[in-house]
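Excluded from the complex is one protein chain; the other protein chains are retained at their positions.
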Amino acid sequence: MIDLKILDTALSASEALAKMNHPACGGIDIFIGMVRAQTEKQEVVRLEYEAYYGMAIKEMEKIAQEVKAKWPVEDILIHHRVGILSVGEIAVIIAVNAPHRKAAFEACQYAIDTLKQTVPIWKKEVFVNGEEWVSAHA
Amino acid sequence: MIDLKILDTALSASEALAKMNHPACGGIDIFIGMVRAQTEKQEVVRLEYEAYYGMAIKEMEKIAQEVKAKWPVEDILIHHRVGILSVGEIAVIIAVNAPHRKAAFEACQYAIDTLKQTVPIWKKEVFVNGEEWVSAHA
Amino acid sequence: MTINILAFGIAKEILGNNENSFEVQEGINVKMLRSFLIERFPKMKSLASFLIAVDGEYAAEDVVINPEHEVAVIPPVSGG
Partner (left out) sequence: MTINILAFGIAKEILGNNENSFEVQEGINVKMLRSFLIERFPKMKSLASFLIAVDGEYAAEDVVINPEHEVAVIPPVSGG
């Protein structure tokens, strides 16, 4: 199962988990990215995410295919939220299951590392006094 | 936050996640062990887990302290189910957050690897025709 | 010829809109388009980097652009 979504509604770890039900896979690794209350700089009021939808889904599909080629894993789920997020809300869920958990851990880590490098999604951090597109400037 | 539990009621990924709210940690890695429908051998009807409670909690506490000593992580949650579990139910949840996700992944993998080696919890697989304490025999 | 350029994130703020229409020379390639954008919008130089996507794929510098392509400016991504 490959389940890739970009949603403007709240993400649910339980709903994601319910989809990871391959009968030969007892181990599931899940990475969850949440909106932090603080960055290195200052207190975060909210985050605003936007995506280039069509291309973002294509890049997520490439990640899923790469992961399946590199590791013996079964189900791969990548859900990314867009829109306005408050502190504590889930921005991204990546879940991978496999017959052997080592592959699930490695594949999940690879997927989030690669997503952050290649998938055209952007976040703006909004502070009390100002805002900033993350990573935009050197 | 260190949250260690052995429970005879259903485990919830959402409830676990709700506890992982350290303000400096945006990344959470969660490992979930579920009851598989099949082993290498045959179809599983149910699993029966039992724990040596007091010692199991102590060994879980050691894992949590080791993890905190080895990696810059914040919250560590280990919930293990005991009793009779059906296919698809959650046997174990381990969640670790950290300011940097690499540490969360490594720590979470270390925690489940170590739990499986040291924490006095046992599972019996019940098949249609027989049952077996997992790993009991060479 | 006239081409439409999608812009996202900080590039949308610099170019002004999510969808932007520009008059460019026939046969323009990705490298030339990048130069065109930097010249027209000097703030693009302040970005750590930016890429061009053509039809939803990151495009190499020598890819030639025509008006039928979906062209997008991709500033540094920051998903997750």
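To keep things simple, chains are lettered A, B and C as they appear, and every chain counts its residues starting from 1.
Heads up, the rule we're going with is that a contact is a pair of C-beta atoms (placed from the backbone, for glycine too) under 8 Å apart; a residue touches a chain by one contact, two chains touch by 3 or more.
In this text, all values refer to a predicted model and were calculated from it rather than measured experimentally.
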Fill in: For the chain not depicted, the shown chains it touches
B
Worksheet item: Which of B:L4, B:A91 or B:C108 sits in contact with the chain that's absent?
Response: B:A91
Worksheet entry | Where the missing chain touches subunit B, by residue | 33, 49-52, 54-56, 58, 80, 91-92, 112, 115-124, 133-138
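Keep this in mind: only the chains that are shown with their structure count from here on.
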Item to complete: Could you name the chain whose Cα mean is nearest to the mean of all protein Cα atoms here?
Response: A
Practice prompt. Please compute the C-alpha centroid of subunit B, do the same for subunit C, then give the distance between them in whole Å.
Written response: 48
Worksheet entry | Chain centre separation in whole Å, for subunit C relative to subunit A (CA means) | 26
Worksheet, complete the sentence: The positions of subunit A in contact with two or more other chains are 33, 112
Worksheet item: Taking each residue of subunit C in turn, which ones touch at least two of the other chains?
Response: none
